[in-house]
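Omission of a single protein chain aside, the complex is shown with its protein chains in their original locations.
Moving on, here comes chain A:
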């Protein structure tokens, strides 16, 4: 039963390009609200703080991700939640 629901969602995300649209929307919002620049600054700071040794991308990801998630504005989260709700409501409408 659980699998079929997932299939439905996958089918729905596929046919309506919903996944693409949501991803694009979040990307735009994060750039617009300055989140990307903040994260970029945080990365730069981490690199300059680490002195002579240049950290690898994986280390940066591990160090920055937690903070970066916290910096996402609530409005963006709310909008994303709303968009996902809209998509999931429609899933049952086109159920096969």
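As a convention for this text, contacts are C-beta pairs under 8 Å (C-beta built on N, C-alpha and C of every residue); 3 or more make two chains touch, one makes a residue touch a chain; residues count from 1.
The working rule: contacts and distances are computed from a predicted model.
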Choosing from "small monomeric GTPase", "Vacuolar fusion protein CCZ1 homolog", "Ubiquitin carboxyl-terminal hydrolase" or "LIM zinc-binding domain-containing protein", the absent chain's UniProt record names it "Ubiquitin carboxyl-terminal hydrolase"
Quick one: say which of A:28, A:50 or A:67 touches the chain that got left out. A:28
For chain A, residues touching the missing partner are 10, 13-14, 19-20, 23-25, 27-28, 56-58, 61, 65, 90
